[in-house]
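Working notes, beginning with the structure itself.
Omission of a single protein chain aside, the complex is shown with its protein chains in their original locations.
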Amino acid sequence: MQDNQFSEVLFSAKQLSKIYRMGEIDVHALREISLELFAGEIVVLLGPSGSGKSTLLNILGGLDNPTSGEVHYKEHNLVTATEKELTTFRREHVGFVFQFYNLIPSLTAEENVTLATEIALSPISSNLALHLVGLEDRAHHFPSQLSGGEQQRIAIARAVAKRPDILLCDEPTGALDYTTGKKVLETLLRVNSEIATLVVIITHNASIAGIADRVIKMANGRIHSVATNSKRMSVEDIQW
Amino acid sequence: MKKYFIIIIAILFVAGLLYVYLVPSPVEVEVAIVKRGIFRRSIKTDGILRSKDRYIIPAFGDGDIKRIELKVGDPVKKGAVVAQLYWDTGYLPLKSPIDGVISRVFHESAGPVRRGDQIVEVVNPRNLEIISELLTTDATQVRIGNSVTGEGWGGKDPIRAVVVRISKAGFIKLSALGVEEEKTEIIADLKDPSSEMLEHLGSNFHLDISIEIGTIENALLIPIGAIFRVGQDWAVYKIVNNRARETKIEIKVRGTDEVVIEKGLVENERIINYPGDLVKEGTRIKIK
Partner (left out) sequence: MVTNSLDIKLFRDLKQLRAQTITTAILVICGVSLLVSSWSAFQSLRSVRDSYYKNYQFADIFAEFKAAPAEIIAKIRHLDGIESAEARIVMDGLVYLKTQPEPALARFIMLTPANQSNLNKLYIRRGRLPVESTEIEIAVHEAFAEANNLSLGDTFKILIQGQSEDAKIVGITISPEFVYALNPAAPLPDDHHFGIFWLLPKPLQRMAKMKDVTNSIIAKMSKDASTGAVLERVNQVLKPYGNSGAYERKHQLSNMFVEDEIRQQKASAIITPSIFLLVAAFLTHIILSRLVAIHRPQIATLKALGYYDREISLHYMKMILIMMLVGAIPGIFLGDIIGILLTRTYQQFFHFPNLNFSLSLQAAIIGLVAGITPALLGGWSGLRAIYKLTPAEAMRAPSPPVYKPSIIERWGLQTRISIKTKMVWRNLFFRPVRLLLSVLGICAALAVIVTGGSWNDMTDFLMATQFQRQQREDMSVSFLKPLPASSIRELLNIPGILAAEGQRSVPARLIYKNHKRELGITGWPDHIQMSRKLDKDLKNIEIPDNGILLSRYFQDAWGLKVGENIDIEILEGKLPVFSTRIAAFSDDLIGLSASMKFRPLLKELKEETGYNVVTLKVDPIKSTEVYVKLKNFSQIYSVNLKKQLYLGFQESMGGLIRVFTMVLIIFALAIAIGIIYNSVRVSFSERSWEMASLRILGFSKGSVFEMLTSEIVTQISLAIIPGCLAGWGLVYLSMESIHAETFSFPVFIEPSTFAMAILVIIFALIFSLLIMLRMIGSINLVDALKVRE
């Protein structure tokens, strides 16, 4: 793919830093990060654990505030936004997929998806979302009755049902086996192609990076390198 | 090991709680000691002091008497004029026959009197006796020589007297509680009255008297509050090892404050006075 295919800047971050306390210790999660993310692209954030990937993702998604620096989504300044504004931002524009699925245990698969569609601006129906991830026949099962992979796919269904501009995925395949992991990645790709969302995937698994448009390597809270894949691999072709 | 230790302590604790909860606490009581002493049977009633020397001064003839200025309690000397009767030509004096005080004035205002009418009574306040009206049934228990004590005259020590006469004639009178009863008069002489007493006493003074009608020497005594009925018998609660034990007794004589025991108790034993409903056979006792 050529660089000029992705021209709309969705995110622009300048000199982002984040320090947080863990017990009695200060952790420098991000050290003066600057980057730009474009609409419709697939970005993989690669790096070992502790490199700051999750922190960056959280800040981009408005789940966390940086200690210093700026970050903008289109024209919205996320640093100066109030809690309410951030929530609205997430409601209208962001879909999350977490490493540990974070489904509501007391709701069925379908209800978990509806939870998101009820507050979205222009969602797709929860049925359609479930169909997208291939789990319509498990609609009335509770998370405790689903395998890890199925739960993750429900989480994806929940995230995409909103038709978000951005899909932020934190280690989406981390807890899954090889086959299921691949299935999940396929879903993500499909969403990207059908709805043109910016998909940001965090992983420590370098092989996954093959499916991305750009790979941003991070280490110790800094961006180590930003590489562009001239050609995106299909999910079948990657192995780990 | 430590675990068992703790469990045992816990069990003991709970057992202790159950004990405290279930076992009733000891009852506080008043203790009386069975003692030997003189039992005095007495009758308590009202008495009146009366002068032995009482003189009623009559009108010696028909006529008018002047208004009598003298009042009850006024002292008069022997020969003093207590009233004046107009008879025949002029006012003739009625004189007091003794040194004494006026105890009654029958005819206060001026006016006509007939011969023999009672005008004034003069008494010797120092020569006093006690009279009391007893129920005839009570009077039959009194003997000449019984000692009498009188209180309520204002002084600290009681007045002492001795029964000298028991009237042989009874009379019907309304009792204090409003019942018609036959009564008998008892008369007692004062015994060695102190001069202070004589100073303060007077005729028609009221006394609360107590007539001793019998004594029993060396009697085994308990307060009357201690006795209660068990069926047809009398009993008391004896205190044995801090518990109340029902003990039947036989009463020889029952007084109004004390009771003389015939059988059932021994001197110096401890019993409960006025046990109340909280005390039963076996109840644990706490002494006040």
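Think of it as A and B in the order they're written, each chain with its own count starting at 1.
We adopt the following convention: a contact is a pair of C-beta atoms (placed from the backbone, for glycine too) under 8 Å apart; a residue touches a chain by one contact, two chains touch by 3 or more.
In this text the structure is predicted, and so the values were computed from the model without any measurement.
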Omitted chain - touching chains that are shown: A, B
Which residue of A:76, A:91 or A:141 touches the chain not shown here: A:91
Sole residue of A:41, A:64 or A:213 that reaches the chain not shown, by the stated touch rule: A:64
Listed residues B:25, B:109 or B:268, member touching the removed chain: B:25
In chain A, positions touching the absent partner: 22-24, 55, 58, 61, 63-65, 83-84, 87-88, 90-92, 94, 96, 98, 100, 102-107, 111-112, 114-116, 118-120, 158
Footprint left on chain B by the chain that the document does not show: 3, 14, 17-25, 28, 43-46, 133, 135, 137-138, 152, 154, 175-179, 181, 205-206, 208, 223-225, 227-229, 232, 254, 256-257, 274, 276-278, 288
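Note that only the chains that are shown with their structure count from here on.
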Interchain centroid distance [CA atoms averaged], chain A/chain B, Å: 111
